[in-house]
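The other protein chains are all here in position, but one chain of the complex has been omitted.
Order of writing sets the chain letters: A, B and C. Residues in each chain are counted from 1.
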Amino acid sequence: MQAHRRGDRVKLEYSGRERIPASTDMVWAFINDPANIASCMPDVIESKVIDAHTFDAVVQVAVGPVRGKFKFHVVLAPQPRGKRMEMKISGGGFGSVVDLDAGADISNEGDGTAMDWKGSATMRGPVATIGGRVIDAQAKRVITTTFENVKARLTNVPPPVPAG
Amino acid sequence: MFPAPFEYHRAGSVDETLELLKQFGGDARILAGGQSLIPAMRFRLARPAVLVDINGLNELSYLREEDGVLAIGALARDAALETSALIGSKYPLLSDTSALVADPVVRQSGTVVGSLCHNDPAGDWGVTALAGRAQIVVRGANGTRTIAIDDFLIDSFTTAVTENELALEVRFPTPPARTAGSYQKIERKVGDFATASAAARITLDENGAISAAGIAIGAAGPCATRVADAELLLHGSTPTKELIRAAGDAARKIADPAADNRGSVEYKKDMAGVLVERAIVAALGRLGVGGLR
Amino acid sequence: MKISVTVNGTKYERDVEPRTLLVYFLRESLGLTGAHVGCDTSSCGVCVVVLDGDRAVKACTMFAVQADGHAITTVEGLAQGGKLHPLQQAFWDCHGLQCGFCTPGMLMTSYALLAHDPHPDEAGIREALSGNLCRCTGYQNIITAVQQAAGALALEAAAPEPVAT
Partner (left out) sequence: MSTTIEPEAEKRSMGQRMKRKEDPRFIQGRGRYLDDIVLPKMLHLAIVHSPYPHARIVKIDKTAALASPGVVAVLTGEDLAAHGLAWIPTFHGYDKQMVLAVGKALYQYQEVAGVIATSREAALDGVELVDVEYEPLDPVVSPFDARKDEILIRDDREAKTNHIYHWEVGKRAETDAAMAASEVTIKQRVYFQRCHPAPLEPCGSIADMNGATGRLTLYLTSQAPHAHRTVVSLVTGIPEDKIHVISPDIGGGFGNKVPVYAGYVVSAAASVVLGVPVKWVETRTENLTTTGFARDYHMDVEIGARKDGKVTALKVTTVADHGAFDAAADPTKYPAGLFGIVTGSYDFPVAFTELDAYFTNKTPGGIAYRCSFRVTEASFAIERGMEMLARKLDVDPAELRLKNFVSKEQFPYPSPLGFVYDSGDYHQTLRKALDTIGYDDLRKEQTEKRARGELMGIGISTFTEAVGAGPSKHFDIMGIKMFDSAEIRVHPTGSAILRAGTKSQGQGHETTWAQIAAEELGLDPQNIMVEEGDTDTAPYGLGTYASRSTPVAGAAIAMASRKIREKAKKIAAHLLEASEDDLEWVDYKFRVKGLPDNAVTMQEIAFAAYTNPAPNTEPGLEATYYYDPPNLTFPNGAYLAVVDVDPETGAVKVRRFVAIDDCGTVINPMVVEGQIHGGLTEGFAIAFMQEIRYDESGNNLNTNFTEYLVPTSLETPHWETGNTITPSPHHPIGAKGVGESPNVGSPAAFVNAVMDALAPLGVTHIDMPLTREKIWRACKPTAGATA
């Protein structure tokens, strides 16, 4: 799985594709449950489902010199017609704000499902320039690992151990 | 800007350092030169609960050449390499690099091993370590292990050193005869991280063909990147303009930089190629091979 | 925690928080306000002091606790016996300063430079001072000043010990 990056320092974009050996309906049902998504985010210390579409999560960040807790507020916006799931993840930590937007399109592929996803991270605040490369690494990790874990959970194999 | 509070411990020995790391685990960071860590702490981007200061371990400040290896201790500072006659005469690749890291005052504190452990994607030493086929010696509670640089650099800001280990030294193989290197960097001004960087280490055989090549680029991916295709191309070939251009193109192809204030992906990819070409030309120039530009 | 630091030849014992940066320790605990603060990223060099006689350090990128047991020289320690250090004299003579804010850092970086290399050429000085920013002078007169000071120090070094014949 390859994550691609482009965009400006403060706006970083990632994309990738997961092939999941499960039916489209199963995948769709899985990612519509905030508890499932919360459980797929990496390094979650605690999470709290607020309603059918939102949850809060506290993530342990550990990239290079950065060690700390990052609070995320996640809102799921399913678009059932096109089987597209949009996620808005707003986070805070280090005196700055990071917004992650992710979208996944679910489609039939052979006897499984393809999940094409795209994510972008926008950093605001002093962190953007001093810690751009660090936050980039962390945002990439959160987004890619979350989708990898969705696949892993539906493939019924243990999720990969995140690097680091 | 002021760091968040932390607990400070000064290590009196390597063993004590390991003891402290064992005690505090992931909450602790090693403080060596501090030139990346302290600014990150001032912005509260880094907020370690514990700092283990190893600046008192003078026994780690060595530059030592023995058994075919140059060993650079964990406390050897960039400026020590910059001013060392040994490095200047025998290790031009390292000498070049030491003069281009950050700025001359920062280099009086910053350490080579610390920079490798920080593993900033735009850092300098990872690039040179790849081209020079360096190894890192790491000690933990269970003893010492030696890691090839390719296995050491894992991802942005992530290395093979675990929470309870201390990187003791980096080892560069002593260059065999007819070997030279060069480090090239584009920076917007002194003190900047690289827009693009490249290192080359070339060994010629008696007939003037390339018998060994180490080529790497920086600021062109999650961490410093070896340009294996260029190394393959160069190996066994006689240097020509076309060959060097092809090595540069291999770098252009593999470079996967992120766009930022320093430049677009397109520019950085091309600069990766240009700098690989220039590093090879400069290394060959040091071996008396000219007329390649 | 308690630290003991020798600054400009005087030993000070003080209690500091680990997170206190060396520059604030000097400025606020010891009242030595020559070293300034101009940025948060170790870029500008207005905070430079000399550690253990010959190492220029950015005092905003070092904790005061790290100076425990070490000797620090600041701009206030340059003049000896009521006489300006040749670097200070040269900065004055050559108009090597305007607003004066970068001057202590420039002087201390130059001091460490001359400790290692008593006869730097223009290129060497430009290189050595490239971790110190100045917004006023365009550096040109600073470089001239360091050259003048190097010459004066060489004369001073030669003077006290006449060659025996």
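Following the convention adopted for this analysis, a contact is a pair of C-beta atoms (placed from the backbone, for glycine too) under 8 Å apart; a residue touches a chain by one contact, two chains touch by 3 or more.
Computed from a predicted model, the values in this text were never measured in an experiment.
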item: Where the missing chain makes contact, among the chains that are shown; value: A, B, C
item: Residue, one of C:Arg14, C:Arg55 or C:Arg126, that touches the chain absent here; value: C:Arg126
item: Absent chain, residues of subunit A that touch it; value: 8-11, 95-97, 122-126, 128-130
item: Where the missing chain touches subunit C, by residue; value: 17, 19, 24, 27-28, 32-41, 43-44, 46, 74-76, 78-79, 84, 88, 91-93, 95, 97-104, 107, 125-127, 129-143
item: Residues of subunit B (touch criterion as defined above) contacting the omitted chain; value: 1-2, 4, 44, 103, 186, 188-193, 195, 261, 263-264, 267, 270-271, 274
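As a convention for this text, only the chains that are shown with their structure count from here on.
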item: Where subunit B and subunit C are represented by their mean Cα positions, the distance between them in whole Å; value: 29
item: Centroid spacing, where centroids are CA-atom means, of subunit A and subunit C in whole angstrom; value: 50
item: For subunit A paired with subunit B, centre-to-centre distance based on mean C-alpha positions, whole Å; value: 32
item: Per-residue overlap in subunit A, given as positions that touch at least 2 other chains; value: 130
item: Sites on subunit C at which at least two other chains make contact; value: 40-41
item: Subunit B to subunit C touching residues, read off their complex; value: 1-8, 10, 31, 34-35, 38-39, 41-43, 51, 53, 55, 79, 83, 102-106, 108-109, 190-191
item: Residues of subunit A that touch subunit B when the two form their complex; value: 5-9, 12, 62-68, 94-95, 126-127, 130-134, 136-137, 163-164
item: Complex interface listing, subunit C residues touching subunit B; value: 1, 17-19, 21, 40-43, 45, 48, 55-58, 60-63, 65-66, 68, 109, 112, 116, 127-132
